[in-house]
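Just dropping this structure here.
The complex appears here minus one protein chain, its other protein chains still in place.
First chain written, first letter: the chains are A, B and C, and each begins at residue 1.
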Amino acid sequence: MFDLLDQPFDPAEALKQFNTAIGGAGAVVSFTGHVRPSAHGSAVTGLFLQAYSPLTEQGIEQAIETATARWPLSAVRVIHRIGEMTPGEAIVFVATASAHRRAAFEAADFLMDYLKTEAVFWKKETGETGSTWIEPRSEDYQDRARWAE
Amino acid sequence: MFDLLDQPFDPAEALKQFNTAIGGAGAVVSFTGHVRPSAHGSAVTGLFLQAYSPLTEQGIEQAIETATARWPLSAVRVIHRIGEMTPGEAIVFVATASAHRRAAFEAADFLMDYLKTEAVFWKKETGETGSTWIEPRSEDYQDRARWAE
Amino acid sequence: MAHFLFFGKLADITGAMSVEQPLPDTVTDTSTLRSWLDETYQASGALLETTVRLAINSEIVAEPAPVREHDEIALMPPVGGG
Partner (left out) sequence: MAHFLFFGKLADITGAMSVEQPLPDTVTDTSTLRSWLDETYQASGALLETTVRLAINSEIVAEPAPVREHDEIALMPPVGGG
């Protein structure tokens, strides 16, 4: 259901595996986040993701439980990278399966908003002009607020 | 960008190919619709999808153009099956890539709502008790109406 | 001869998906066309429904629209894929 990986993974391979376990669901949504090759017009050379176990894992598992309680999902998969990454590599993969198209879309969207703003990670981008720690943007917090009940 | 296929395809393979051409986008969303194994509690044995060329293709290409004009997308992919299908097979695959997570989610959602309610297809489901032509549900039309400008 | 295409459930009603047939003189537009087809195929009004749209030569038309010999005329019940 959830894996924290310190090595590159292939999101297409993750989707292939996910599709073997969707239990007859009609709708499958996947989201993949890749390391961008540039930010603010300047080249990005690397991204470093730091986690704090077991807090990071507990939080993500809790978010998956929340999604499963809120939407009728037959399967959920979350993969998140930690450590050093290079542009183009997948950072995060979320997949949801449901009999209902809207449920699959919304649950994937919800999980991504959680991962962007509440999951226990710290992110450092390295570019031509040095390294910067990246915090969520105000849009990320606004996106997250859409799911308040 | 768009293909109408009369043979089965692998959505994971489609995602793999799509990921080679996303032009540095950070966010990739995919939707796959699979033939359900049952409907209204009774087993589905087959699904038949009929198109009307070139109207079907023109409409989908127009919808892709609309999505590309409305959201900042670096790539879009739509694959749609026609002909006879069996449960579990993929009917439709939509993938969107963008620098912005919300744009990728919304554009994929928009394209699916188009495909469900306006794309020129007719769909016949065969089950234990015979065949039925399936028309969009009122929820599908409501989903579609969300995108009215 | 006009070329008629009956899509989706309409082929079950008319018994054919594709039919070549001459247009009678009385059929000059989509309105007279629908009445004539509905009667010819004993469709009990199914071909008169506004949810059934017409495409002439691969273009969906706003009705009423003229129809002519040699047209390809498609009768399209509510669409939807995915």
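Keep this in mind: a residue touches a chain if its C-beta (ideal position, glycine included) is under 8 Å from a C-beta of that chain, and two chains touch if they have at least 3 such contacts.
From a predicted model like this one, the values you see are computed outputs, not experimental measurements.
K.L.:
List the displayed chains that the omitted chain touches in the full complex.
P.N.:
A
K.L.:
In the whole complex, not just what's shown, which of A:Ile64, A:Val92 or A:Ala107 touches the removed chain?
P.N.:
Touches the omitted chain: A:Val92.
K.L.:
Specify the residue from the set A:Val29, A:Val44 or A:Met112 that touches the hidden chain.
P.N.:
Answering carefully, the residue with contact to the hidden chain is A:Met112.
K.L.:
Could I get the residues of subunit A that touch the absent chain, sorted low to high?
P.N.:
Residues 33, 49-52, 54-55, 80, 91-92, 112, 115-124, 133-136, 140 of subunit A touch the chain that is not shown.
Just so we're on the same page, only the chains that are shown with their structure count from here on.
K.L.:
Can you tell me, using the touch rule above, whether these chains form a line, ring, star, complete graph or other shape?
P.N.:
line
K.L.:
Using C-alpha centroids, which chain lies at the maximum separation from subunit A?
P.N.:
Of all the other chains, the one whose centre lies farthest from subunit A is C.
K.L.:
Express in whole angstrom the distance between the two chain centres, defined as the mean CA positions of subunit A and subunit B.
P.N.:
Distance between chain centres, rounded to whole Å: 23 Å.
K.L.:
Averaging only over C-alpha atoms, locate the centres of subunit B and subunit C and give their separation in whole Å.
P.N.:
Each chain reduced to its C-alpha mean, subunit B and subunit C end up 27 Å apart.
K.L.:
On subunit B, where are the residues touching two or more other chains?
P.N.:
33, 112, 116 - these are the residues of subunit B that touch more than one other chain.
K.L.:
Two or more other chains touching the same residue: where does that happen in subunit C?
P.N.:
82
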